[in-house]
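Structure in structure tokens, see below.
Yeah, one chain of the complex is gone here, protein chain that is, but the others are all in their spots.
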């Protein structure tokens, strides 16, 4: 099924969404979406890829120098100390913390204030709504000021480990970083997988590298990384992802899909198709630079992937420090 | 090396600490401590244990019903919505978030305010100081209001995956939950490992189950879980852990070590020995109930373990959702 | 107009509300409610009472030992240092804060995380809704996750100064503190004003002392101060307040009105009548102990009152440090 020749619009989004829909596939009450595709077999397949015993983190540091500039009400993490080493040295830590004893021990503690989607992150399925519902027809009203009573991030608590693959589109195209606006569609996904000898299986986590985090690093500034033009998945990608029954997809960009969007009347149409219609788990702001380089060196892009979200009750997303084991 | 017969005190803590010290072992600048013991081999050994393809999370949910009651300035997580489904339905989400377009899509976002050690957690080595320094002689003054400039949690960003073992002390003792004050020393660690056929190797993550989280669940209340009396590691445990060169140790209790402490003049003496002297990574408030049960069923307590902390710059700890793969 | 003899219910609430309604009185777009009653004359009248030049604060300290216990999602203030004196002494404050200079100067900064209604506070008119609207028929949907786009606290930015009077009901009744459940109705308000020689005028801020803060102080614990049984205004009070055209009313209790409520089917019925129907500004958790004592000493209970809220955009309430000048 293709996309309108002249100008894709909401009708195309709906049509593609319906063709890829997983509503009802795992029951009318399902809140897990494509994480249902994680199976003992896919987990074993992930573990079986481990040869080198190398671990690579795909997480960017969480700090005040992050990418956020206020869009969507998001801000960079605010980290504060409850007490610290200077207090310990000055002797101003309350002794009652130490049960009134002479308190040879001293400790430091800290807090974080952060939007759950301010950095490397998973979207919960409750992050996106279309036409009054989230995935599987769950009413948007399930997400109140208390958070998401359905399909919150906790449903994925033990579901984010399995087989992962890297589709290094930037390297396949021979560039350091794809240009903003570059559309990664079915052709690019297929072409890259074929050229890089990567087999995509049901239940896989598919990591799509555009090189954008590397670009940010080279220029030394986030600039409009959060919300600005970017390379990313396009309207012909969902059906490919659906055919392969992948469990999750993650990119090194702010928003996973191409910006400007191919649709003029819909912002982030793939969020509607992938998250609302398919119930597909989407990761964003993953740092794929080190992984891309190492995979190229070893000539293998299949690995064990483990990216457990924090099980924050009612949350619609979570920061994450994804691990790849090669 | 033993412990004073009559009444252990700070002198014993110091003596044991020195006998187990890893200061300088990995260089005078080392900030990693026992995570240096993670090797490609230990990671491969972890992956090699995977047979069933089952994943078990050891993370407790983060929410306002957590264990904290204010001690050490800690509080339970505060989760707030930036915008939600009810806003989407009411049409009061600002359209400019969606680039001024007709905005078929709607989204929810949220923030968290939480002490980094309010639930399932890793202590960074900078969490504990003794005599003005943290592990490896790094001055306490490196931990200011800005956080820890040395040995913060980010050093462990790609170091928390490897081989894990469970020492199910409660099950070995034939109880649902060990009593508060029960000391887990060298004899208990050795006895349990032998009885349960668990081999502890260098670079392993050792999970020690007391059953206390199960006890909390049965009684339906945290009560004094945070800071009150508890079963836990005692003064003869460090040397055993040191001899086995484990990479990390985690328990299902608030504070890993036995309370009341064996030392009357020192609060939490093992925090001094393990964290400051040994540079050993300590996990707390891990939920080991499901893991204990499943391991008993399958008769195996060795597994792949992956518990990546959030790489929060300058942080002295991190929430974590640890994963075990069987 | 009276209250049903047997058992007041929502019908009585509605009837009383309608009899006291100020909807439309100051225009269909009005967001100020009874603060319209503040006039140059009432402000001058307040200033004219000043004789002694004494200032009394009615604010309770904001800190972690406050009254909140989690009800309504409220918690006590969390105060954290951005940097402090120990950092200054240790020399770990970044020099770039001081423009790279030798930085003889050092500074401390801090943040607060607090519910706006966790202590001494004003309710904005947008704090309470009934039947889908707030005061003056403004739809509840004007209050989204972004806050209140209508009748937020900022409308009162320059409106909280004027003439104030104290009705010291506890002292009038000859008790330290009124009992929980004690109803302050028309008879009590009239009786107390008459006995204490207090004239209540249009545009006044009326402070009603129950003695409950003193009771908390005597027992040394908040206990169920927040949300538990309390003395307070009853169903016959609104018409008296309406007849006197007061600008605001504040008490030394958590919730201004009597608990248990006189209505079995409606929680906090006076919040509906006073805030939604009348648009009356309500203050809570005011500390009236010192004021009560001093007024008794000087035999005067009329004064200049100034209690400016923080003009937090879209906020539905504000902490406040009210000042009385005698």
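Annotations
For reference, chains read A, B and C in written order, and residue numbers begin at 1 within each chain.
Keep in mind that, in the parts below, a residue touches a chain if its C-beta (ideal position, glycine included) is under 8 Å from a C-beta of that chain, and two chains touch if they have at least 3 such contacts.
Just so we're clear, the structure is a prediction, and the values are computed from it rather than from any experiment.
Note that the undisplayed chain, when the full complex is considered, contacts A, B, C. The chain omitted from view is touched by exactly one of C:74, C:171, C:201 or C:301, namely C:74.
Contact with the chain that does not appear here is found for just one residue of C:31, C:84, C:262 or C:302, C:84. When the whole complex is considered, the residue among C:32, C:285 or C:316 that touches the unshown chain is C:316. For the options C:18, C:110 or C:243, the residue in contact with the chain missing from this view is C:110.
Mapped onto chain C, the footprint of the missing chain covers residues 10, 13, 38-44, 47-48, 50-57, 59-63, 71-74, 77, 79-86, 88-89, 97-99, 101-117, 126-132, 134, 139-148, 154, 157-161, 264-269, 271-272, 304, 306, 308-317, 319-323, 325. Chain A residues in contact with the hidden partner, per the touch definition given at the top, are 64, 70, 75, 78, 81-84, 86-87, 90-94, 113, 141-142, 144-146, 149. Listed by residue number, the positions of chain B touching the unshown chain are 78, 80-82, 84-87, 89-90, 92, 111, 113, 145.
Simple rule for what comes next: only the chains that are shown with their structure count from here on.
In this assembly, the C-alpha centroid of chain A lies 25 Å from the C-alpha centroid of chain B. Averaging C-alpha coordinates per chain places the centre of chain B 45 Å away from that of chain C. Chain A has residues 80-82, 84-86, 89, 111, 113, 145 in contact with two or more other chains.
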